[in-house]
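Reading through the structure tokens given below for one structure.
Here the complex is missing a single protein chain, while all its other protein chains stay put.
For clarity, chains are labelled A, B and C in written order, and residue numbers in each chain start from 1.
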Amino acid sequence: MNDKVGIVIVSHSPDVAKGAADMVRQMVGNEVPLAFTGGDPGGGLGTSVETILAAIDRAWSEKGVAILVDLGGAETNSEMAIEMLPEDRQGRVVVCNAPIVEGAVMAATEAWGGATLDEVRRTAEELSPA
Amino acid sequence: MNDKVGIVIVSHSPDVAKGAADMVRQMVGNEVPLAFTGGDPGGGLGTSVETILAAIDRAWSEKGVAILVDLGGAETNSEMAIEMLPEDRQGRVVVCNAPIVEGAVMAATEAWGGATLDEVRRTAEELSPA
Amino acid sequence: MTTTLDAAGRRALIETAAAAVIARADELTALDQAIGDGDHGLNMKRGFEAVLADLDAIAAKPLPEGLKQIGTTMVMKVGGASGPLYGTLFLQLGKSLAELAPDAVPSRAELAAALKAAIVAVKARGKSEVGQKTLLDVLAPVQAALAGGADAAALTACAHEAAAATVPLKAIRGRASFLGDRSIGHMDPGARSSEILISTLAAIAGGNSGAAA
Partner (left out) sequence: MTTTLDAAGRRALIETAAAAVIARADELTALDQAIGDGDHGLNMKRGFEAVLADLDAIAAKPLPEGLKQIGTTMVMKVGGASGPLYGTLFLQLGKSLAELAPDAVPSRAELAAALKAAIVAVKARGKSEVGQKTLLDVLAPVQAALAGGADAAALTACAHEAAAATVPLKAIRGRASFLGDRSIGHMDPGARSSEILISTLAAIAGGNSGAAA
């Protein structure tokens, strides 16, 4: 599994995170490391650095991990999580400036094809859904 | 309620549709007409013209309805649904070329402020999440 | 070819075409798994099963009305992008043939004109063109062959070749476009479902002299 870039989906809503992951799985099956998380530490709409760290770990790939987020808080918490990673992992995790659902499907499809982390990120950031 | 543009969320995934609607509700409460739908007529990932039509009806506003979609099939089915509306409604429903989750939150926030359908659509299409 | 197409004839036509697609559902799904979300067979099966569920009512109607009902059923039941696309195809075929005399068999010219208009409608629905690795890449050459006088066997061969010719294409529309260059080397699922429909209809029209490949 470690020959593909991993994908992490971080939404304020656990439902959005799960649903987006379902859509990703439908496109790429189990060949891309994938993890998702949503909801704040109290179970409300929000995000949690702790569960983001766990998701990065679940989707870990030596080729790196691309994170897809929805709104500002998800982005800030994801960036915070990246800084809390062991140093040798930090440089291999990026937050994509891309729509969470469409970006996750795009990024995963690109990862599936064996692309590098940078290519995966660029694809998610470039394309809007056709 | 009819003084605000309505928002319809059409995802391939029922979970994404519901979660995005939760996020919208958290921002604008019940002051914006809102409906969501996801899943194909067989219950799988996909969309259904029938349930899109019903969602447009639930979120109906005399000021019009903005539809947020994820991938191609959701767009094509939503455009098909618009053409099947009674003629006097057709011109007042648009599909936004915007990310489904981020666009729904933006569009609903704009609708909440009393914007026109065109302003709502433009806001969703212009902004990417901060 | 017979000179009338009555309810029994329409029934046989629709039933055979629907059954042919339903029988190929697994193959269509497998094609969609390679370059899409793996549901094209399921989608087409759901649509045509809904058509079969209304078969008597559809066959009882004049051909243009029956085609429109098939179109509406596909629109409402398929669920994928192919639903509004095939739905639009059948709806426009029905609209274009509206002047057909009851139980008449449409002429080659009428059919070619109707299919031409339907292709225009599908393009508008999908914001797509020929050459983008979609069902249009089968429909368009078949329409040209039909207009040019091709017989049933030639139409079947044309559809078969056109579907095969989508293999080297890069997808520009639909989900397969997400794969970019990696969509090359696979047959488009919608092109294949169109081929199945056309070759089945051609076989019936040609007195079962051809068969769906």
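Rule of thumb we're sticking to: a contact is a pair of C-beta atoms (placed from the backbone, for glycine too) under 8 Å apart; a residue touches a chain by one contact, two chains touch by 3 or more.
These numbers come from a predicted model, not from an experiment.
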{"item": "Touch partners, limited to displayed chains, of the chain removed from view", "value": "A, B"}
{"item": "Full-complex contact with the absent chain, from A:56, A:71, A:96 or A:115", "value": "A:71"}
{"item": "Residue ranges of chain A at the interface with the undisplayed chain", "value": "40-42, 44-50, 71-73, 76-77, 79-80, 84"}
{"item": "Where the missing chain touches chain B, by residue", "value": "23, 26-27, 105-106, 109-110, 113, 127, 130"}
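Definition applied: only the chains that are shown with their structure count from here on.
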{"item": "Length of the line joining the C-alpha centres of chain A and chain C, rounded to whole Å", "value": "39"}
{"item": "Whole-Å gap between the CA centroids of chain B and chain C", "value": "31"}
{"item": "Computed distance of Cα centres, chain B from chain A, in Å", "value": "25"}
{"item": "Shared interface positions of chain B, touching two or more other chains", "value": "45, 71-72"}
{"item": "Multi-partner residues of chain C (at least 2 other chains)", "value": "37, 39, 173-175"}
